[in-house]
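Have a look at the structure below before the remarks.
Shown here: the complex without one of its protein chains, the others still in place.
Each chain gets a letter, A, B, C and D, in the order it is written, and its residues are counted from 1.
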Amino acid sequence: MHRMLTKYPIWGGLLLLALFILPLLLSPYGLSLLTQVLIFGLFAMSLDLLMGYTGLVSFNHATYFGVGAYTVAILAGLGLNNFWLSLVLGISIPVLLALLLGLLVLRSSGPYFLMITLAFGQMIFALAWRWRTITGGDDGLAGIPRPDLGLPMSMWKAQNFYYLVLVFFAFACLILWKFIHSRLGKAIVGVRESETRMQALGHNTWGLKYLSYIVAGGFAGLAGVFYVYFNGFISPQELNWTMSGQVILMVIIGGAGTLFGPVVGAGMIIILQNLISSHTERWPISMGIIFILCVMYLRDGVVGSALKLRKKGRGNL
Amino acid sequence: CGTQVDNSKDPIKVGLLVPYTGVFTSNGVDITRGVELYLNEVGYKAGGRDIKLIKEDSQMDGQVGLQKTRRLVESEKINILAGVVSSTVAYAIRDYVVANKVPFIISNAGACDLTREKGSEYIFRVSFSNGQYEYPEGNYVYNKLNVRKVVVMAPDYAAGHEKADGFMAGFKAQGGQIVQEIYPKLGTTDYGPYLTQIKNADAVWVHFSAADSIKFVKQYAEYGLKNKLPLLSSGDLVDESSLLGQGDSAIGIISALHYSAALTNPENQKFVKDYTAKYGEGPNMFAEQGYVTAKVIVKGIEAAGGKVSDSKLLLDSIRKVQFDAPRGPFKFDAKTQNVIFNTYIRKTEKINGKLVNTVVETIPNTADDWYKGK
Amino acid sequence: MLRLNEVHAHYGESHILHGVSMKVEKGSVVALLGRNGMGKTTTIHAIIGFNPPTKGEILFNGTNINGFPPNKISRMGMALVPQGRRIFRSLTVKENLILGFRNNKIKDNHNLERIYELFPVLQERAKQLGRNLSGGEQQMLAIARALMTEPEMILMDEPFEGLAPTIIKDIGLKIEELKNSGLSILLVEQNIHFAAKIADYLYIMNKGEIVYGGTPEQFHSEEDQWKRFIEI
Amino acid sequence: MKALETKSLTKHFGGLAVLQDISMTVEVGERRAIIGPNGAGKTTFFNTISGVIKPNAGEIFVFGDKVTQLPPFRRARLGLARTFQQNNLFVNLSLLDNINLAMPPNQAKMTPRDFLDNWGWWDKSTIPVKEFSYGEQRQVELLLALAQSPRLLLLDEPTAGMSSVETNKITTMIRNLSREITVLIIEHDMDVVFDFADRITVLNYGRVLFEGAKDEVRSDERVKEVYLGSVD
Partner (left out) sequence: MELSEIVIQTLNGISYGLLLFLLAAGLSLIFGLMGIINLAHGSYYTLGAYVGLVIIQMTGNFFVGLMGAAVVLALLGIVMERFFFRKLYKRELDQVLLTFGFAYLFMDINKWIWGGVPRSLPKPTFLEGSISILGEAFPIYRFGIIVIGLGIAVLLWLFLEKTRTGVIIRAGVDDKEMVSGLGINIKLYFSGIFALGAFLAAIGGVIGGPIIGAYPGLDFEILVLALAVVVVGGLGTLKGAFWGSLLIGFAETFGKAIFPDFAMFTIYVTMALILIFKPSGLLGKEES
């Protein structure tokens, strides 16, 4: 939003380059973590569109992620393994759902929005839990094969799959970046700041929120598609509020309203949690303390604070 | 992993994946204690090699469990995986484990398919398949307790349904009648509205575990049903760790399980004594399952002469393991690699001021084969 | 009553007040004038303790109150009519008023009655939420709320904004009355002529500094000295 | 053509009748002032016209189009712009971003930069609006409405909180706006009102008390009584 962010794409480019080279240096386990970071980073970015830019903290973002994933899993169960079909449906079904739910939840705002989204999210969680014939119930669906793109390389190979995710990740970054810096994106920020003023200025604020909700849902669905391909498995747990809570934390830690910050947030949470919990059973204490320290010392999230520092360093406004 | 060269100086790595957070924390802890108790007994050695136990918290979440399994396999390069309390986690990691050819000893997760349709030569289960001991219980209550009409209650999740199915199949096979089935949600706080509805039955059969089991048993008594309708259950309801919280409300409950801390065979007496000495409280089924898990692993490695990299040899050796466990005779069903055990019908009683599950009947050699008759 | 000595204040990194010195005698009205953004509100905030000065002394009845929390300063007898009203939007009019009342019993209506006499419309609107008042009504409420604390001194930051001419006249009279009863007032005002009419002394502020001070008489005769700071 | 027409506009808040049967027409290019005591219903009148609140009865036409049921943003797209009595800005965004949001994408006659330059604000364009003083924010409030390139402009006390220099500057600039633009202004500053308006409407208790040219208003006894006070 600020001018200082105009240099951002350069950093983004460098980061992408690093992401491109990293797999060559990482252990297989490291690579699998990195793949997850990309998937969750994408998921968190999509939520940031809602949280950071539109000012709507949604507690059912996992719904769209999970529905995208279930779509792919169910298609696979039907023997439909075409990647492009799964991709298209894995995005459009969450989008359709967002079109529907958006009509119902966007009447509320603030904490009420938080809770009505929670309510719908949990209903869909319960549905996945109970509708055993389609969803496999709480046992979930397993055995989803990696996608076959008709390319000479197998996606079962971790590196190949990683690069596939990376391509889509980069593409999504680009689209989201463009979106946020378009007139529409700026207008969405305006809605966050003052809805009544935006209306007086001739903007259809409800429409803007609705649009943002749907776009965010679509990208969450995309993340879900890769998630299920990566794990080969999906269960209702991924639709639960705990999952939504996790991404919310990723967004906050990385810095809401910084778009790429949440990717860093996702990286921090996934990597730290894995490192710490492998070393001690007391990982929740450690994570808890890290969260608390983040709040007390990094006001605007990791990336937000870094940007602030840079701004200070340059000594102008 | 199977391609590794066997360097017999290196320790054999065993991964243990159980929950250390969430509602089923205590099960994870109990299993770990059982495992460590046995490994201590053998000095963390088997087949002449050291054993290194690497513990991971599954958080009762399939995704997390899979991630942890990846770490164990890819980063730690474990030779054997053990543990897993929740069936969801077991299903989530099943394909990965099989694809990576890691022998997997299930210490608790009861989902039937894990040793049926989704069975694999890499998967062993030392605990139970859902319904395995509930089915004979169904027979028992019809024949020996003359119960004819039963209300069935279990939490609304896969294990709850499978266990209830096992019981109902056993009960109906003898001519019993199910008057009502109720599946409250997992983690229900208030069972009052359900208890108020129960009518026209000879008894109530339930499966609840952990915190739910305490809430349910206390509320069952509060609503005055304890003295009206006998409470029958799968053994989880009156797990030794729940009895303390349930108090006298638990007295008189009939349950079925492959274990009771009150068993009097020498192996169990030693187990209870050692366990209590080490941890300051008595063992329960989970502790015993952990203990047996470790013993299966150690015996298997020994039979394979420590050559864990020879996977065929190792799997064969594990499959053939047999010994006297605290629960009684232990062996695998060679076809499914699921355990065959004695089913104990127990009655919760207060003896010397302490609640125990006294064994009232032993049904030997229970395999997971009841469904075949369906 | 009130004296500022070389007061400096900052918002974050930006230095706003550069050594402001001024004084308000007991029972007098002092007006502070200046164009937008010159630091008038910052001065007021420095005095009440919202934005404590980074340097300098603020003596209130002889005590240096620099660094005191606002609630303490207020209890010493200082009240504020803030710029932009800042009434409590989710409280009713009456609740807004009783907040200023020092004796913690709600029942004592003595003060309320006097306030309602001055602003009858507030009584009519007593149960209405602050956010639903008209602009002028909010302004009246902000003045009334300050009076409820029975202060010795009031800081008024553009208190007449949005008030109808008749009301301004009424309040002008009320200020006269309060002044005569010993109340001191520091008044920030944009309307120079009006300020010169009711004040005993005037200061003009420019870019965080006091650039002029004088009585209304001097003020009228010395127009050439201050005009450029106000009218260019 | 008429820029604005209301027919029997009526609004109640609970038992309180805030607008009663207001019928008013404003010709294209007219400069109309709306005055009246605090709480008379002036802001509410603007709110119903701009669509922030729905009237209980009556109809509203903007340039001949019936807009009574339209949401606010549709009315804005007909060329209606308004300011708010209480600042309603994008306080965390820079001044430039504020203006960007206000300028219609294609039909804008100038770039945001030219616009800000024109009004003398370009040098502050990168500062977040929350760091402006109150009076400066009041000016931004007005800039936002002007940036919309409106055909019908509703100004709710635009000069409140501004220094006299700015007040003069603003009135001059509004007066010099093209005569294609119709302006309605609510003001309590009578200098501004009489300086600027062609016609004046006086509201009192939600009713039109008087409407006429400015000289007629000055001499009307009722208006003097309820609003202006005795002229001295």
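In this text, a contact is a pair of C-beta atoms (placed from the backbone, for glycine too) under 8 Å apart; a residue touches a chain by one contact, two chains touch by 3 or more.
Since the model is a prediction, treat every value here as computed from it, not as a measurement.
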item	value
In the full complex, displayed partners of the excluded chain	A, B, C
Sole residue of C:K26, C:R102, C:K127 or C:H220 that reaches the chain not shown, by the stated touch rule	C:R102
Hidden partner chain, touching residue among B:I12, B:V97, B:V141 or B:A210	B:A210
Sole residue of A:L22, A:L75 or A:A119 that reaches the chain not shown, by the stated touch rule	A:A119
Absent-chain contact - pick from A:A69, A:A187, A:L249 or A:V264	A:L249
Absent-chain interface as seen on subunit A, which is shown	51, 57, 104, 107-109, 111-112, 114-116, 118-120, 122-123, 126, 129-130, 241-242, 245, 248-249, 252-253, 256, 282, 284-285, 287-292, 294-296, 299
Chain not shown, touching residues in subunit B	20-23, 25-29, 156, 182-185, 187-190, 192-194, 196-197, 210-211, 213-215, 218-219, 222-225, 241-242, 244-247
Interface with the undisplayed chain - residues on subunit C	48-50, 69-71, 74-75, 79-80, 82, 86, 88-91, 95-96, 98-100, 102, 104, 106, 129, 131-132, 145, 149
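Just so it is clear, only the chains that are shown with their structure count from here on.
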item	value
Between subunit C and subunit A, distance of the C-alpha-averaged centres to the nearest whole Å	50
Euclidean distance of C-alpha centroids - subunit C vs subunit D, Å	28
Centre distance in Å when subunit B and subunit C are each reduced to the mean of their C-alpha atoms	75
Residue numbers on subunit D that touch subunit C, as the complex places them	13, 36-40, 42-44, 85-87, 131-136, 138-139, 157, 160-167, 188, 190, 226-229
Sites on subunit A touched by subunit B in the complex	27-29, 32, 36, 129-130, 132, 137-140, 142-143, 231-233, 235, 237-238, 274, 277-278, 281, 283-284
Sites on subunit A touched by subunit D in the complex	1-3, 183, 186-187, 189-190, 193-194, 196-205, 317
